[in-house]
Structures are given as structure tokens and as C-alpha cells.
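Then we have chain A:
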Amino acid sequence: MPKVTININKCKGCKLCTSVCPKKIVVIDKKTLNASGFCPASISEPEKCIGCAFCAQICPDVAIEVEK
Partner candidate 1 sequence: MSDKVLMKGNEAAAEAAIRAGCRYFFGYPITPQTEVSAYMAKKMPKIDGVFLQAESEVAAINMVFGAAGAGARAMTSTSSPGFSLKQEGVSYIAGADLPCVILDVVRAGPGLGGIQAAQSDYFQVTKGGGHGDYRLIVLAPSTVQEMATFTALAFDLADKYRNPALVLSDGILGQMMEPIDFDDVEAGFDPSKIRDFSDKPWATTGTNCKRGQNLIKSINTNPVELEQENIERYAKYAEVEKNEKRCETIGVENADVLFVAYGTSARICKNTIELLKKERVTAKLFRPITLWPFPDDALKLAAKNVKAVVVVEMSHGQMIEDVRLNIQDKPIYFSGRSGGMIPLPADIAKVAIDAVSVIKNDGSNTYEGGRE
Partner candidate 2 sequence: MEKVFSKPHVLTDTPTHYCPGCTHGVIHRIVAKVIDDLGIEGDTIGISPVGCAVFMYNYFHCDFQQAAHGRAPAVATGVKRVHPDKIVFTYQGDGDLAAIGTAETVHAATRGENITIVYINNSIYGMTGGQMAPTTLMGQVTQTTPYGREASTQGFPIGIAEMLSTLEGPSYIKRCAVDSIKHIKDTEESLRVAFQRQIDKKGFSLVEILSTCPTNWGMPPLEAMEWERENVFKVFPLGLYKDKEINFYHKDVANADEKAIKASENSGTDCDSIKEED
């Protein structure tokens, strides 16, 4: 199963990644605040991830790493 690692301290909670995930599993984790006070992105259902890395490609802060 592909693995997506989000560096929550680099994430600025801009939500761009949430708009391009074909499986709609990239969401904003409203329960967490990162060091800068942003709610970071997170993967709601990791098992559905197909490792396309769309989320990583549109991330302005290169905060997402994908393994497959």
C-alpha cells in the first residue's frame, strides 16, 4: 500500500492538496495545530491511496512525500 508522509510543520493548511486527490482522502485535520498555528493536511483513509502523488505535486511547500 502506498505511503504518504506529510511534514505537518511545513504544511500551511492551504488545502490545495485536498482538491486534487482522486480518492478524496486528503483532508484538513481540524483537531491539530502545527507550530505555525495552521491545521495541517492529513490522509483520512490511507488504505485507499493509489500513490499518484497529485497531492504532493500541487503542494507549494513540498511538505508531502510519497512512497509506493
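Following the convention adopted for this analysis, a contact is a pair of C-beta atoms (placed from the backbone, for glycine too) under 8 Å apart; a residue touches a chain by one contact, two chains touch by 3 or more; residues count from 1.
With respect to how the candidates were assembled, all candidates are chains of the complex that A comes from, given by their letters.
These numbers were taken from a predicted model, which means no experiment stands behind them.
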Only one candidate among 1 or 2 touches chain A in this complex, and it is number 2
Per the touch rule above, chain A residues touching candidate 2 in the complex are 2-3, 10, 12-16, 19-20, 38, 51, 53-54, 56-62, 64-68
